[in-house]
Structure formats: C-alpha cells, structure tokens
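As you look at this complex, bear in mind that one protein chain is not there, while each of the others sits in place.
What follows is chain A.
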C-alpha cells in the first residue's frame, strides 16, 4: 500500500531567496551606472545590496494571496454598509468633516506614495528593495482606491465629498499634505525612503491610522474602520521596511550617518506639521472621542518614538531636531488649528463648529494646563458673537509658511500667547515661516522651496484675479453647502431627517 507523502514545502528563508535574489541578473548591454543613474548624487554609499533583507520575507506569491483575502474582507463590509444604510449609524454627521479632510488631503497622499515607491523600486539596484518597493507601490494604490471607494458611499448623501481631486490640487489646506508628498517625490531615492518609509511610516503613521480608525469604530463608521485597518495591515509591513532601510543604510558606511540624520530632522518636522490636521480630527471632529491627541502622542510619539531612537543611538542617530518643539506644541496645536479652521470656514470644503460646553469640559480634562487658560475664553467669546448674530469670520488671507504651507497659526514653543513667525530673505525676496523647523528646512534647500506653489498667491492669478466667487468655482466649492458652520448646514438637516425616518414609521 502506498503511503501518502506530504509534498515538502519550501521553508520561508529558502523561498525568500529563490523568489527575490534569484530574480536578479547582472546587466551586460549597459553599465550599472547607466541603469541606476540616481545612486550616487545624494552622497549615500552602499557596498553590498544583498545585505538588505525583508524581515517578514514576504514573496510575491504570498503577497497576492494575502492581499486578495484583505480585499474580500474589505468589500464584504463595504457592501453591507451600502445595503444597510450604514451612513445613518454614525454618532453624528459632524463626524463627516474628519472624513472629508481625509479624502481631500490623505487619500491623494496614498496615491503620491504609490508613484514614489514605483519610482524608487526602479532606481534601487538591489533585488530585495526592488521587490519590497513594488509591493509597497501596489499597497499604496490599493489604499487610495479603497478609501475613495469606501467614502463614495457618503458622497451619495452628503456635501463636500464630490470634488476631492480638484481640491487636492487647488484648495488651500490640502496643499499641506500635497507639498509634503511632492517634496519627497522630487527628492532622491534614498531621501524618499527616509522621508516616507522611515519618518512618515515608522514614526508618524500610527498617530494617523490607529487612533483615528479606532475613533471611526467608536463613531459607528464601519466603512472607514474597514479601509483603515485594511490599509494599516500593510503599514505594519511598511514600517518594518522603513526600519530595515535605515539600519541598512547606516550599516553600509559611516559616512551615511550625517546625511541620514539631516533627513530625519527634516522629515520628522515636515510630517509633524501635516499631522496638525489629525490633531483637530481627534480632539474636535470625532463626536465620540477615543483618546485625545495628547494621549495618542504619549503612546505613539513619546513611548514608541522614544524606544526607536534609543535603539538607533547605537548607530549615532539622535532624536530629530524638532522633537522638543513638537512636545511643547502638543497641548496647543489642535486648539490653535481648530480656531483657524472655524474663522476661515468660508473657504473649507467641510464644516467646523463651536464646541459645546460638554466638549469644552472634555477638552479641559484632557488639557488641564492649556485649555481653560488659553482656549476656552476664545471659544466663549466666539460663541457670544455667534449668539448675537455676528459670527466671527476672517476674510483676510492667512500668511502661509513657505515650507509646510500651513497658515502661521501656531505659537512660540515657550510662549503660547505669542504667534510664532520667522522670516528669511533669499535673493532679494522675503519668505515667511511658521517655526524654526520650517525655516531651517528652507535654508538648507532654498532653491527647492522658492519654487513651491502656494494657494494664496494663486488667488491673484488667472483665472481668479482676486475674486472670491471665482475662487470657489475654481476649487469646486459650493458656497452655503460645502462650507461654513455645521449648525444649520444641509448635512445636519439631512442627517437628522433621514435618521428620523430610519427609526420611526413616519
């Protein structure tokens, strides 16, 4: 009788070797310098590309299998959400402002990351990073697509979702995230990897996805939880790659250390500024909040980032230069940013609002040293103005930082009563900055940042020529529908009416 013999499967290590290293070849028609023209100009020295190893040892065959499984799970929930009026399970339609910002500013960033990884996967000579970058390029385009698809279910019912692609290119606040990704994509391949793979994915992405997606779960938004966690399951691999990249570069040559440290300093600060948007989502825009921005920072910034930089100290890496300024900003930034969004709400394709007394009590509890002292009095004043029928609106144009493109609404690290403002004159032209960090970044690469597209100068150019109505048309913003206070908005009226229909027999 024949015994059934189980077919011997390849072990993980052998499989990884066969399906990555064995796919490479030595070029014979062209020199390596011709094939990989961007390998030397950043000054990074690599001696042995084979030292690059993916710790998960994921190969393409396994990648497709698990990604297909993730997609099946994702679409099962998206279908159920659409079939069961999932949008009416939200705690409150105020929550949608967070989603609108996500769709206008973050999802296009996923697409930009896709392009960036597709490019660097072509430019690195090693097979290990080529395969890893290929997977990440496919991940990132999947994230952009699943996010847009999930949120399209809200576009059927609510305002502000319809023109995210135009707004990604044209509206003022999305230029913060856009310029961040454009900056990384127009850098060299090694800088791109430190910018996105390490600084953004490893140090900062947890702050974006984990508390925000838990927040979506708290607020009844199953569609977002699903795309968020589905994307985040790839991020764990990206983070691991980001850490591997930095170890690999530092172990290859001691000359790489100062170059890498400079990139870490730069990209930590750039990323921290982009996350200003997330701090307001967490502290103000989730009707039911899962944790404060400060609490998320303590877990994912202080504890996690602290452990990371303690570990990297053996290579001579120091925590990023802006780390202390970031810590000082944590208890202020969400309040300063939300006050900015409220006063410029005529120009946002989402709603903002004055926090209720209960919300302000929650904020005071989470920010005992700053909220009652600096921010509650301002909100109370704004509330009084709104009650008197003269709501506080600022039709003046914000002064934007030349580097991060945020309005300079933030204060001095050591004085929360004084707006932080820096200036540099370069080739006879004056440039404005929101912080020391952004000023230093500019001064290291002025020829790059003087070319930045800034939304405020655009206002005076064709086709807008200083006309607010023309500007709204140009950015696809429907006045009175997409913008302004949540109180009295179409979104608020519709949500309440539809929820009433769903829970009664009227």
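Just so we're on the same page, a contact is a pair of C-beta atoms (placed from the backbone, for glycine too) under 8 Å apart; a residue touches a chain by one contact, two chains touch by 3 or more; residues count from 1.
Following the convention adopted for this analysis, contacts and distances are computed from a predicted model.
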| item | value |
| --- | --- |
| Listed names "Branched-chain amino acid ABC transporter permease", "Sulfite reductase [NADPH] flavoprotein alpha-component", "ATP synthase subunit b" or "Monooxygenase", matching UniProt entry of the absent chain | "Monooxygenase" |
| Of A:38, A:56, A:362 or A:392, the one touching the omitted chain in the full complex | A:56 |
| Which residue of A:110, A:123, A:140 or A:235 touches the chain not shown here | A:235 |
| Of A:259, A:308, A:364 or A:386, the residue in touch with the unshown chain | A:308 |
| Residues of chain A in contact with the chain not shown | 11-13, 55-58, 62, 66, 69-70, 73, 206, 209-210, 213-215, 217-218, 225, 229, 232-233, 235-237, 239-240, 243, 290, 303-304, 306-308, 310-311, 313-314 |
